[in-house]
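Beneath this line is the structure, given in structure tokens, with notes to follow.
So, chain A:
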Amino acid sequence: MEVREIMFAAFALVIIVFSVLTVTSRRILRAAVSLLFVLIATAGLYFLLNYQFLAAVQLTLYAGGIVVLIIFSILLTSQISQKFEPIEWKKALFSALAAIAGAIVVITTILQHTFAADTAAAMEVNMHVIGKSLLGTGADGYVLPFEVISVLLVAAMIGAIVIAKKGSPFKEEEKNK
Partner candidate 1 sequence: MNILSCLVIIPLLTITGILLVKDARQARVVSAIGMGIQLITAFIIVFMYLSERKAGNTDQMLLMSSYEWFRSLNIYYTVGVDGISVAMIALTSIVVSAGVFASWEMEDLKKEFFISLMLLATGVFGFFISLDLFTMFLFYELAVIPMYILIGIWGSGPKEYAAMKLTLMLMGGSALLMIGLFGIYFNSAPDGGELTFNIIEISKITIPIQAQRWFFPLTFVGFGVLGALFPLHTWSPDGHSSAPTAVSMLHAGVLMKLGGYGCFRVAMFLMPEAANEMAWIFIILTTISVVYGAFGAIVQKDLKYINAYSSVSHCGLVLFAILMMNRTAMTGAVIQMVSHGLMTALFFALIGMIYGRTHTRIISEMGGLMKVIPFLGVAYVIAGLASLGLPGLSGFVAEMNIFFGSFEHPDTFHRVATIIAITSIVITAVYILRVIAILLLGPVRDPHYSEFNDARWYEKLSILALLTGIVYIGMIPSGLSGIIRDSIMPIVEKLM
Partner candidate 2 sequence: MADFGYTVWILIVPFVTFIVLGLFGMKLKARISGLTGTLGLAIVTVLSYATAFRYFLGAGLADGIYQKIIAFNSTWLTLTDRLHIDMGVLLDPISVMMLVVISTVSFMVHIYSLGYMKGEKGFERYYSFLSLFTFSMMGLVVATNIFQMYIFWELVGISSYLLIGFYYSRPSAVAASKKAFIVTRFADMGFLIGILILSFTTKTFDFVTLTDLNGPAITSTGGAVFLGMSVMTWSMILIFVGGAGKSAMFPLHIWLPDAMEGPTPVSALIHAATMVVAGVYLVARMFPVYYFAAPEALQIIAWVGAFSSLFAAVIATTQTDIKRVLAYSTISQIGYMIFSLGVSGYGGPEGLGFMASNWHLFNHAMFKALLFLGAGSVIHAVHSNYMTEMGGLRKHLPITNITFLIACLTIAGLFPLSGFFSKDEILTAAFHHDKVLFAIEYLVAGLTAFYMFRLYFSIFHGHDRQYDHTPHESPATMTVPLIILAIGSVFSGLLPFNRLVTSDGAPFESHIEWSVAGPSLIIALTGIAIAWVMYRKENTLPDRLASTFKHSYKWAYNKFYIDELYLFITKKIIFRRISQPVAWFDRHIVDGTMNGIAWVTQTVSNRIKGLQSGQLQQYGFVFVTGAVALVLFFIYLIK
């Protein structure tokens, strides 16, 4: 077994185990931490695939940003020590059935498919290439989505603010129905 394979197996194992923990853990902070592990393991997979840049982004933005955001909100809204009540078995059963059935169907389909690889030479993925592509305006250039995503981020920010903003001239209680 090569190192790569061992690493892959390790990352895969981490991903699956902690994914399961994320969705089953009855303590919310543990779930969040499990998610963190999943995200980190995913970044590991990206490394394996030789996408270092993206792995870095994954670590900083996802593991760093989103998870922190989530943890903050957990702190704001939940009591950390509190354990969730166990899930109603019916709900769990049916959801599990649906998920498993879905997984089986999809995996079967994937395994039946013979993937045809492109003959084109592999592209070196370094910062130079990424930067050029990201700001490229021609074919395979991603400047437009890059611009648009900035609008999205601004809009999301505004949206979050609008909701979180405290109304000044108006008494909250009066309209609370």
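The rule is simple: a residue touches a chain if its C-beta (ideal position, glycine included) is under 8 Å from a C-beta of that chain, and two chains touch if they have at least 3 such contacts; residues count from 1.
As a selection rule, all candidates are chains of the complex that A comes from, given by their letters.
Here the structure is a predicted model, which is why all the values come from computation and not from measurement.
> Need the partner of chain A in this complex, chosen from 1 or 2. Which is it?
Here, the candidate touching chain A is 2.
> Touching residues of chain A toward candidate 2 in the complex: what are they?
91, 94-95, 98-99, 101-102, 105-106, 109
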